[in-house]
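Just passing along the structure, written as C-alpha cells.
Yeah, one chain of the complex is gone here, protein chain that is, but the others are all in their spots.
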Amino acid sequence: MDGTEITCVTIVTEYVLESRLVRDLAACGATGWTITEASGQGPRGRRVSEVEGGNIRVETLVSAEVAERIWDKLAAEYFPSYAVAAWSSKVLVARPERYGL
Amino acid sequence: MDGTEITCVTIVTEYVLESRLVRDLAACGATGWTITEASGQGPRGRRVSEVEGGNIRVETLVSAEVAERIWDKLAAEYFPSYAVAAWSSKVLVARPERYGL
Partner (left out) sequence: MDGTEITCVTIVTEYVLESRLVRDLAACGATGWTITEASGQGPRGRRVSEVEGGNIRVETLVSAEVAERIWDKLAAEYFPSYAVAAWSSKVLVARPERYGL
C-alpha cells in the first residue's frame, strides 16, 4: 500500500467526558474519530470502569499539527483533573485529504 | 521480544457490512480478525453510529501482500460507496506462521 503517514492519537478516559472531548477534538481540527466502550485500570489504581459509567477509547487520525493541538489541550485541561491515558503512533492511510493533509 | 514485523490493517465501517467485509478479508488471505463495536463520526460529518446499528472496528494482522489485496478491495468496492476509515501500521508478533508469513 502506498499510503500517506498520519498521526493516530488514542485517548482513553471517563465516559462522562465523551461529548466534551469530541467537541475539543473537532475544535483542534480533527475531522473524524472512532469511539469504543472500554474498561480498565490506570496507574493510580482506581478502577475507572466502576466510576460513572465506564471508559471510552477514542481514536482520531490527524495531521501532526492537529495532534500537537490535541496534546496541548489534554495537557492543559484533562491530565490534571481526570483519569486519562493518551498515546500517539504513526499509521498509513489512503485518501489523506480526508484528514486535512 | 524478538518478534516478526507484520501489517495490522484497521477498518472502521458500518455494522451492516460486517459479514461481507469478513468474507472479503478471508478471500484476500487474512487468517484472523478482531471486531469491536464502535461509534464515531467521519469527515463527511455524518454520525455513522446513528445509521443502521452503528459501526464496527475490525483489525487484522496480515502479510504485506495480503494487506495490499485488502487495500485494493477497499478502494474498489468500499471507499466509493460506504462510510469507511482504514489505516495500516507495522506491529510485531510471535508465531508469524499463524498469519501466513
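Labels A and B are assigned to the chains in the order they are written; within every chain, residues are numbered from 1.
By our rule, a contact is a pair of C-beta atoms (placed from the backbone, for glycine too) under 8 Å apart; a residue touches a chain by one contact, two chains touch by 3 or more.
A quick note: this is a predicted structure, and the numbers were derived from the prediction, not measured.
Of the listed positions B:Val9, B:Leu61 or B:Ala83, the one in contact with the omitted chain in the full complex is B:Leu61.
Within the full complex, the residue among A:Leu21, A:Ala67 or A:Leu92 touching the omitted chain is A:Ala67. Contact residues of chain B toward the unshown chain are 1, 3, 6, 8, 22, 31-37, 61, 89-95, 98-99. Counting over the whole complex, chain A has residues 10, 12, 36-43, 49, 55, 57, 67-68, 71, 74-75, 79, 85-89 touching the chain that is not drawn.
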